[in-house]
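Below you will find the structure I want to go over with you.
All protein chains but one are shown in place.
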Amino acid sequence: MAPILEINNLYKNYGSVEILKDINVSIEQGDFLVLVGPSGCGKSTLLNCIAGLEPISGGNMAIAGQDMTNVSPKDRDIAMVFQSYALYPTMTVAKNITFGMKVRGVEQSVQDEKLAYVAQQLQIEPLLNRKPGQLSGGQRQRVAMGRALVRDPKLFLFDEPLSNLDAKLRVEMRTEIKSLHQRLGASMVYVTHDQIEAMTLATKIVVMKGGVIQQIGTPAEIYTRPANLFVADFMGSPAMNLIPAKTKANGSGTQIEIARKEGAPIVLTDTRNQNLPENVIVGVRPEDIADAALGRVGDTQEAECLIDIVEPAGADTFAVMQLGGKHVTARLHAETDATAGEAQKLAFDLAKVSYFEPDTGLRLN
Amino acid sequence: MTKWLEENTPKLVLAPSFVAVLIFVYGFIAWTAWVSLTRSRLLPKYEIDGFIQYDRLFSSPRWDTAFSNLFVFGFLFIVIAMVLGLILAILLDQNIRTEGAIRTIYLYPMALSMIVTGTAWKWILNPGLGLEATVRGWGFENFTFDWLVNPDMAIYTVVIAAIWQSSGFVMALFLAGLRSVDTEIIRAAQVDGIPTWRVYTAIIIPAMAPIFLSAFIVLSHLAIKSFDLVIALTGGGPGYATDLPATYMYAMAFSRGDIGQAASSAMIMMLVVFAIIVPYLYSELRSKDG
Partner (left out) sequence: MADMSYTPTQTGSSAGKIALRWGLYIMLGLFALFYLMPLFVMVTTSFKSLEEIRTGDLISLPREFTFDAWQTAWSGACTGIQCEGVRPYFWNSVLIAIPAVLLSTLIGALNGYVVAQWRFKGANLFFALMLFGCFIPFQVVLLPMARMLGLMGLAGTIPGLIFVHVIYGLGFTTLFFRNYYVSIPAELTKAAKVDGAGFFRIFWSIFLPLSLPIIVVTIIWQFTQIWNDFLFGVSFSQAGTQPVTVALNNIVNSTTGIKAYNVDMAAAIIAALPTLFVYVVAGKYFVRGLTAGSVKG
């Protein structure tokens, strides 16, 4: 079967400004694709291009095997949920949901049937006769979803649909969208600047920056094997520690030397990686630095580090120290006895370390 | 075909207006500019003959009066209307209980035609039976108020009537401006113990600079286009003491049959408007794009 969405060599310019450069993405039926990146990275423009709301400047695009490059939005068999929800202010909730069917001349009885089904799915039956102005943010969000669901399209498009909600509601709706996706088995493209949303929802993530795709992969791939410094820094919270270091060949492995403000450098030995250049940036997730005293798994190496700040956060305790001239955060077990201003023996999990070339920022291992 | 139509509907909808503006605004300005450079009299001629019409214009004593009247009238009208409008706005900004009613009273003249305004003030200011006669009737036998028929003073009656008509509008603009100043800044000043008048002079009025500019633009625009008011109030008289460029242009075009003079005086009017509007519009459009 053809991929549900296939984008080849897509370019988008506004005048002489290149907004999107050589975008290639394809997803299968049932995939949940998340486009993530900082604001201005072109992710919303890409979504608008997929919807046909923005003409593309080069390349082509197909939905379910049919070329859509020059097809208008209404003929693409898509539905879209917008950041501001874009509910029609003068229409009731019911009319908002059925407007598309009305425009298409769908029979009234079919309209009623679909409306009832969607309203029941989203539990918005009591709201059907209200106007958008009388709804809360979460309710508007549901109506906007309803307007998309009723289309039963080949492809759902979401443009930062949760960013106008408060934190609690955002988590609730996130779960709801995920369960909806699992229930319907529908294909979705979802834009967000929130990397947690991306991680939790996606089956496939596209990380973008400056109109260029930085990495495509499953959430796990993106998280554990970021393709470059940008992805490493952008995905994950707290961010991956990126520590400048010097390397030296050491038998079958590599010896890694991290400078410290005071005292001797930390020296760790990685037995898996060879042929690293002399200067590298070592990427370590905070959770891959553990309290040595509290037991550990995997191929770890220990080092004494001076802890500057301790931040208890309930389930975890974050410890911040200075390594290689950078603030380095470790996610320690809540029971740690790490104390600010004192040295603590920490275990570094070298099996999960990433190496990056300092100048190009590209991944080395 | 339908695809093309779908994509180009917005342009097609705009097209008639676009063509209309090109012809009836810009085309016509070009026509007038062209004719102002010819020897046209009763009928337009199209052979360019230099600035002869402008020479005639600026050597005509009637135009001289009209042009200097524009500056006298414009200056007094704009300054007084703005000062009065600002005072009224500040007075009304003091939590007046009957604000709605008072605002309605101050602003209603703006709904009237200038012809109506002119007619009313012509009656009030006429020396024979109007204000002068009334005050004399009260026992002030020597009271004289004959500006309307006094060639040296008649232009000031136009100023009075114009201010009466427009100052309420300036008040409304300023009042909206006063209300749009961030109340937190005002509260902060009050907490700091700054007296009310200082809050106005040091914080609120400087924050309203854009409103002053808008008011100035609108009033100067009104002043340059003033035509109806002069026609109804003084008819340009006594003699042509209260002529403005607008009435001069009209007289040349429709009663004197001197198209060349009409065109050149219209062009001068437009240049005066441009001198004021172009920098304004330019900065407005630029700030919108940025």
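A and B label the chains in the order they appear, each numbered from 1.
Please note the rule applied: contacts are C-beta pairs under 8 Å (C-beta built on N, C-alpha and C of every residue); 3 or more make two chains touch, one makes a residue touch a chain.
Bear in mind the structure is a predicted one, so any value in this text is a computation, not a measurement.
Engineer: Mind giving the shown chains that are in contact with the missing chain?
Structural biologist: Every shown chain touched by the left-out chain: A, B.
Engineer: Hey, which of B:Ile48, B:Val79, B:Leu129 or B:Ala209 is the one touching the hidden chain?
Structural biologist: B:Leu129
Engineer: Mind pulling the subunit B residues that touch the left-out chain?
Structural biologist: Residues 6, 9-11, 13-14, 16-18, 20-22, 24-29, 31-32, 35, 44, 88, 91-92, 94, 96, 102, 104-117, 119-124, 128-131, 133-134, 136-137, 164, 168-169, 172-173, 176, 210-211, 214-215, 217-218, 221, 224-225, 227-228, 231-232, 235, 245-246, 249-250, 253-254, 259, 262-263, 265-267, 269-270, 273, 277, 281, 284-285, 287-289 of subunit B touch the chain that is not shown.
Engineer: Can you name the residues of subunit A that touch the chain not displayed here?
Structural biologist: Against the left-out chain, subunit A lists 48, 51, 53, 72-74, 78-80, 82-84, 86-91, 99-100, 103-104, 147, 159.
To be clear about the criterion, only the chains that are shown with their structure count from here on.
Engineer: At what distance in angstrom does the C-alpha mean of subunit B lie from that of subunit A?
Structural biologist: That pair's centroid distance is 58 Å.
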